[in-house]
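Complex shown without one protein chain; remaining protein chains in place.
Up next, chain A:
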Amino acid sequence: MSGILVSWQYRDVFLWGVANTLSLVLGCLVLSVPLGILGAIMLTEAPAPLRRLFAELVDLLRCVPFLLLAYVVYYGLPELGLRLDPWWAGLVSLTLYNTAYLVEIFRAAFLGIARDNIEAAQAFGLSRSLLYRRIILPQVAITAAPVIGNQVITTIRDSALLMIITVQELTFAANFVSANAFAPFAPFAAAVGLYLLMSLAIEAGVRRMERMRRVRYG
């Protein structure tokens, strides 16, 4: 019981942790969704040798454990003369990592679009950029929504690893409270509960998109 009270006393720390986790995930999405779309367009449009190189690069990035990428970014950027504080280093590594997965997700969604849609658009003389803006991307946004939702949950899970490079996100907060208050259970249970809330919220969002798709496309 006392553990719960202690956690409540430290609620500011938890809120700060949630704020950092959410701001990292949102920042990462704002950056990596456009980058992922660009990458997927490149993977479908670029000439063959460039495409193969890019595909290998994306595959390679998906083989690196996120924590190691975060370490390499955190310790590597200063070597290149760019000194970032932990939050920014975290954002850079989270974005880099997430983009690799989003490129694959968007590419798969591009491939899933019915060919006749594209051919019809071309027959109507739509320019390439109009084809993407009006025909491909709106469909992709809706068909890829569940997979992107899963990816967002993965991003939230990955962001917890950033505690190791001292980003003060939710797991960092739980660890801090448990070490300072000598109460192991409640702080971690609170963190798990907050993570659960976040992922339930995302699943609810995905379900709404799903309903929208059923209304629009049957």
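As a working rule, contacts are C-beta pairs under 8 Å (C-beta built on N, C-alpha and C of every residue); 3 or more make two chains touch, one makes a residue touch a chain; residues count from 1.
One rule holds for everything that comes next: contacts and distances are computed from a predicted model.
A.B. asks: Name the chain not shown, per its UniProt record: "ABC transporter permease", "Tryptophan synthase beta chain", "tRNA threonylcarbamoyladenosine biosynthesis protein TsaE" or "(2Fe-2S)-binding protein"?
C.D. replies: Spelling it out: the chain absent from the display is recorded in UniProt as "ABC transporter permease".
A.B. asks: Taking the entire complex into account, which one of A:W16, A:F54 or A:F188 touches the absent chain?
C.D. replies: A:F188
A.B. asks: Hey, which of A:P34, A:P65 or A:G112 is the one touching the hidden chain?
C.D. replies: Here the residue in touch with the unshown chain is A:P65.
A.B. asks: Using the document's contact rule, name the residues of chain A that touch the chain not shown here.
C.D. replies: 59-60, 62-69, 71-72, 75-76, 79, 153, 156-161, 163-164, 170-171, 174-175, 178, 184-185, 188-189, 191-192, 195-196, 198-200
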